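Just dropping this structure here.
The complex is shown incomplete by one protein chain, all other protein chains being positioned as in the whole.
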Amino acid sequence: MKRKIMSTTIHAALLSMALAGGQAQAQSGKLSGDMVKIGVMNDMSGLYADIGGPGSVEAAKMAVADFGGKIFGKPIEVVAADHQNKPDVGASKAREWFDAQGVDMIVDVPTSSVGIAVAKVANEKKRAYMNTGSASKALTNEECNPYTVHYAYDTYALANGTGKAIVETGGKSWFFLTADYAFGHALEQDTAAVVKASGGEVKGVVRHPLNAPDFSSFLLQAQASKAQIIGLANAGGDTINSVKAANEFGLTKNQTLAGLLIFISDIHSLGLKTAQGMLLTDAWYWDMNDETRKFGRRFFEKMKRMPSFDQAAVYSSVLTYLKAIQAAGTDDADAVMAQMKKAKINDMFAKNGYIRADGRMVHDMYLMQVKTPEESKYPWDYFKLKKVIPAEQAFQPLSLSKCPLVKK
Amino acid sequence: MNRQTLGYGLLLALGIAAPILVYPILVMKVLCFALFACAFNLLIGYTGLLSFGHAAFLGAAGYVAGHAIKVWEFPPELGLLLGTLTSAVLGWIFGVLAIRRAGIYFAMITLALAQMMYFIFLQAPFTGAEDGLQGVPRGKLLGFVDLSNDINLYYVVLTIFIFAFWLIHRTIHSPFGQVLKAIRENEARAISLGYDVAKYKLLAFVLSATLAGLAGATKMLVFRFATLTDAHWHTSGEVVLMTLLGGMGTVLGPVVGAGIIVTLQDQLADKVGSLVTVIMGAIFVVCVLVFRRGIVGELGALYKRVIGTR
Partner (left out) sequence: MSEVFGVPVQALLGQLMLGLVNGSFYAMLSLGLAVIFGMLNIINFAHGAFYMMGAFIAWMGLEYLGIGYWWSLFLAPVGVGLLGIAIERSMLQWLYKLDHLYGLLLTFGLALVLEGLFRDLYGVSGQPYTIPDELTGAFNLGFMFLPKYRAWIIVSSLTVCFFTWFMIEKTRLGAYLRAATENPRLTQAFGINVPLMVMLTYGFGVALAGFAGVLAAPALQVSPLMGSHLIIVVFAVVVIGGMGSILGSILTGLGLGVIEGLTKVFYPEASATVVFFIMVLVLLLRPAGLFGREK
């Protein structure tokens, strides 16, 4: 059965590529529904709302405005929906958007379980899907499809950045506190692999539900493990709460916390006093160069906070998508996907980024360290750059991808 | 009687025409929840038992059917059957435990048992926990009807619904249904008449759970996934609301209630966000305070009054 599915997807992919090549040359300026409709789907009010949320919608609108607001003289519309971190809500919404409301592309979609659910719908309906919010690398491996682009980061990149850096500084024995869904599992597995490969050991794992109300009993288990490093394979509000509970129970006296996915909004909530010195892997930071600062300040004007890398990636992916429609002369998903996989991505988010056959957007990643309160000179001055991880090393090599679209 | 036949005929015509007029997935969702509410109504409306744990049956059937179709590569009809049977067994277990207590305790026990199932679904390896069981293929019914086409699937779902609705209708009007009503009205009298009340209650509970399971398995096939939302106690509450709003103990009430609630949720979700819950809660409160017979019940009463005065 699996083999059957695989062969049909490969078949479909080849067919669609052939089709796309033909159409790109043949037509110009053809849009379904006489407009381009972009759907931003994310967690609007829950524990990941600060990472994406309304800020992502704003970022998408900024991209549309920067593109010129119109394409082939036709309007570009941005719609938004809250998936509440529930895969069923996300998948039904995506289905309805594609079926009944003429949405051409869905962007953002944090929470890997929802991210994967929407990828399945995008594949079924043959529409473009640019995921910036989810971390699970399954999106470009087991669950990959010709219509999905994984744009900003993934668990491989996180493990390879933060995990490796910590093991290299001597953190050899680990205990994982893992969010119990696709993302947490993937992050834990990828990090554990890095830890073991570098000669470390994993002493145990405890899984907690998404949006857990109380972390104390999980942290007691972590404490009892006597591991040096407590790896936090969770995100957003869950990470913030685990750090706080760890402080309350005195874990931080003998053990070190390692946040494996930390967003700038988390640092903002925790405060530098608690977060200082933490290592983290970042896909983008607003205070890197003039271009990023310019975007950051514009975003700040509107949202009263600096953008997370997810929000920056939403901006960049919408722009990339619109440019691809322009170049392909149509919003037909096959043609646009083919075009996106051809062109290099150069904007304030990525330099010489490109999208691989498995849907992975490859670009530089950054190992950052959280500044101490003394080092921080102005609001949102939180990170100092420790190391640039070059694109080719940051992500899983294509040869290791389990994606059937990758020709070997 | 003629009027009734005419009414059902009209409804059937509406059901057949619906997917042309409305987004078919939405209509299918309404049908699944209508079936779920009808199954629930069999208990509350005709036996007087308030189950607050029916989400467990909806969820369990969805997971089992989904797993069977996706992993064991069952054809859809067998998957549906297996899912439904699972709920029947689960219903029997719940029933045996819960009918030991009556009234409010019954409600709390079913709720607690359903919550236990929720945690089991959360932790069991085959459910995918918070990710849910996703990407279940719809397959081909009996090997030749391609269900990946929404319209084909729609008529299959409609057929399932009509069959189940007919079954419930028959049950209510059978001698068995009469005994159930007697139990609802006066349990002590039913016992004194020599009926084994516990057995009747258990049988009604299993039947209700089975049909709720059929609804859950069908819903899974429509959306191609089973997730924890189905098994969550909010869903148990929703089905109570649908039945209450439509009219407890009326044949069509749950269908009307399900139609209104599902459409309302669908239409409001994007506009008012989490205020949907507030609206649902407010409808609940209003129904309990001033509107206990529900829409169909009130209409029926009105109709009788008009006939009576003539």
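Order as written gives the chain letters A and B; numbering starts at 1 within each chain.
As a convention for this text, contacts are C-beta pairs under 8 Å (C-beta built on N, C-alpha and C of every residue); 3 or more make two chains touch, one makes a residue touch a chain.
Note that the coordinates shown come from a computational prediction; the quantities given were computed from them, not determined experimentally.
**Student:** In the complete complex, the chain left out here touches which of the visible ones?
**Tutor:** Computed over the complete complex, the missing chain touches A, B.
**Student:** Which residue from A:L47, A:V64, A:L177 or A:A275 sits in contact with the chain not drawn here?
**Tutor:** Missing-chain contact among the listed residues: A:L47.
**Student:** From the list B:L21, B:L142, B:A188 or B:L289, which touches the chain that is not on show?
**Tutor:** Touching the chain that is not displayed is residue B:L289.
**Student:** May I ask you to list the residues on chain B that touch the chain which is not drawn?
**Tutor:** Interface residues of chain B facing the absent chain: 50, 97, 100-101, 103-105, 107-109, 111-113, 115-116, 119-120, 122-123, 233, 237, 240-241, 244, 273-285, 287-289, 292.
**Student:** Given the full complex, what residues of chain A touch the hidden partner chain?
**Tutor:** Per the touch rule, chain A residues meeting the hidden chain are 45-47, 49, 84, 206, 211, 213-214, 216-217, 220-221, 223-224, 236-237, 241, 244, 248-250.
Criterion: only the chains that are shown with their structure count from here on.
**Student:** Taking the mean of the C-alpha atoms as each chain's centre, how many Å separate chain A from chain B?
**Tutor:** Here the centre of chain B sits 38 Å away from the centre of chain A.
**Student:** Which residues of chain A touch chain B once you look at their complex with the stated criterion?
**Tutor:** Residues 1, 44-45, 81-82, 86-89, 91-92, 95-96, 99-100, 112-113, 116-117, 120, 180-182, 209-210 of chain A touch chain B in their complex.
**Student:** Inside the complex, what are the residues of chain B that reach chain A?
**Tutor:** Contact set of chain B toward chain A: 23, 25, 73, 122, 129-132, 134-135, 223-225, 227, 229-230, 270, 273-274.
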